[in-house]
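As you look at this complex, bear in mind that one protein chain is not there, while each of the others sits in place.
Lettered A and B in written order, each chain numbered from 1.
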Amino acid sequence: MGTKVKGSPDTEYRYFLKEEEMTSFTLRTTARCEMIDITERLAALVKESGIRNGNCLVFVPHTTAAVTINENADPDVPRVILAVLDRIVPLADRYRHAEGNAAAHIKASLFGASQTVFIESGRLVLGTWQAVFFCEFDGPRTRRVQVGLTAG
Amino acid sequence: MGTKVKGSPDTEYRYFLKEEEMTSFTLRTTARCEMIDITERLAALVKESGIRNGNCLVFVPHTTAAVTINENADPDVPRVILAVLDRIVPLADRYRHAEGNAAAHIKASLFGASQTVFIESGRLVLGTWQAVFFCEFDGPRTRRVQVGLTAG
Partner (left out) sequence: MGTKVKGSPDTEYRYFLKEEEMTSFTLRTTARCEMIDITERLAALVKESGIRNGNCLVFVPHTTAAVTINENADPDVPRVILAVLDRIVPLADRYRHAEGNAAAHIKASLFGASQTVFIESGRLVLGTWQAVFFCEFDGPRTRRVQVGLTAG
């Protein structure tokens, strides 16, 4: 990260070319469908980066997983979300493609592959009840989460 | 905003550290489910910022609300979207968590907590029929909308 770099114009030039940091981490899911709160891992990356203000972009490089923002205060919420999603996506056998995970693909597009959260004063700007969840729709698997931190 | 700042390298350095402006506003919803067109409020913030080109990130810090982009020319569209969403999310009593608003949480994840719109020549770049809507799924409440403007 370049926020501490200062000096000649050339140095600053390099700074801005390195304005964004992309990093990633893996996680192991343990069920077919699962929502895993990754807020603390993201907050740790923000802290480590030294970025005070900017954005945090979270991207899931998978087609049967997603990332969403929802409530974690009540542990019922993620459980209910997964249960209702199973009812929303009406998967008759004729919709199962070779791998049998068509529902997971649809859920991935419904929730989306990325979320962006503001960073202010070195912290993620989330609402009181908000948490960032990695959503597994075809587990258990080892998954990767990409995180881009941009100083604003 | 720093677009007018120019001069020594140090000044420019400060400029880029202030490249992004985060601001927010509140709104009062008046129904359980409601889509409120916030395009003009966003356009006013863009104008006020002086940013000519960049991005506008709109983020809702709530878990029973969302932000979406859809049509406002025909007032039927938001009404129909809300009605169909009620049918898509099949909320039997067994899916109601303690607060009784599980459907609202699911709708929030289906539509998403944020939207990004380009800014060009000082204006939001939206399609002819597009408007940005704050989506209330568990109102009436007082809600907050966070807006980040980035000069690009």
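The rule is simple: contacts are C-beta pairs under 8 Å (C-beta built on N, C-alpha and C of every residue); 3 or more make two chains touch, one makes a residue touch a chain.
No experiment lies behind these values; they were computed from the predicted model shown.
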Contact set of chain A toward the excluded chain (per top definition):
9-10, 12-13, 16-17, 19-20, 22, 57, 59-63, 88-91, 95, 97-99, 102-103, 105-106, 108-110, 112-114, 116, 144, 146, 148, 150
List every residue of chain B that touches the chain not included in the displayed model.
3, 6, 8-9, 12, 16, 53-55, 68-71, 74, 76-77, 80-81, 83-85, 87-88, 110-112, 115-118, 120, 125-130, 151-152
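Here, only the chains that are shown with their structure count from here on.
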Centre-of-Cα separation between chain B and chain A, whole angstrom:
19
